[in-house]
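Removed from the display is one protein chain of the complex; every other protein chain stays in position.
Entry: chain A
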Amino acid sequence: MPTFVYMTRCDGCGQCVDICPSDIMHMDSVVRRAYNIEPNMCWECYSCVKACPHNAIDVRGYADFAPLGHSVRVQRDEEKGVIAWRIIFRNGEKDMTLLAPITTKPWGKYIPKLADETEPSQEMRDSQHLFNEPKYIRLDDGGLHTLESNGLKLKAGVYY
């Protein structure tokens, strides 16, 4: 482990293989189902668990310190923009459900396409400004901070 795949739920779609940041979710060539090829490089990041459309991937805590019998399950719903967790303790005394928003806006729609923005002026290029600045720093008036504007001077050596 730590992630593992239930044989009866996995249909070999490969979404976990596509997303795993550690390159450890692979397809078994015989049964054509996904599995974790290198548990000791798994971070329990849950990227594959969240990506699996069949809830076929689960996590069992690391064997070097986590006893068996617990459960931390997750459902990530992009359309509704929410993520739901359910945590069940080993002794069954705690069973928690927690909900959180994952985005406040539809995917991608509000991210500007910078190729469509007006070409930056030479003045802008020569300045220290980045895209949308200085407006986006203070979201009102006022320029960018400089040493002079903030009354600072360079000084070398020991200084606390």
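Criterion: contacts are C-beta pairs under 8 Å (C-beta built on N, C-alpha and C of every residue); 3 or more make two chains touch, one makes a residue touch a chain; residues count from 1.
One rule holds for everything that comes next: contacts and distances are computed from a predicted model.
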Chain left out of the displayed complex - its UniProt protein name, from "(2Fe-2S)-binding protein", "Adenosine phosphosulfate reductase, alpha subunit", "Alcohol dehydrogenase catalytic domain-containing protein" or "CRISPR-associated exonuclease Cas4":
"Adenosine phosphosulfate reductase, alpha subunit"
Since one chain isn't shown, list which residues of chain A touch it in the complete complex.
1-2, 18-23, 26, 37-47, 59, 61-72, 74, 76, 83, 85, 87-91, 93-94, 96, 98, 100-108, 110-115, 117, 119-120, 125, 128, 130-134, 136-140, 144-147, 150, 152-160
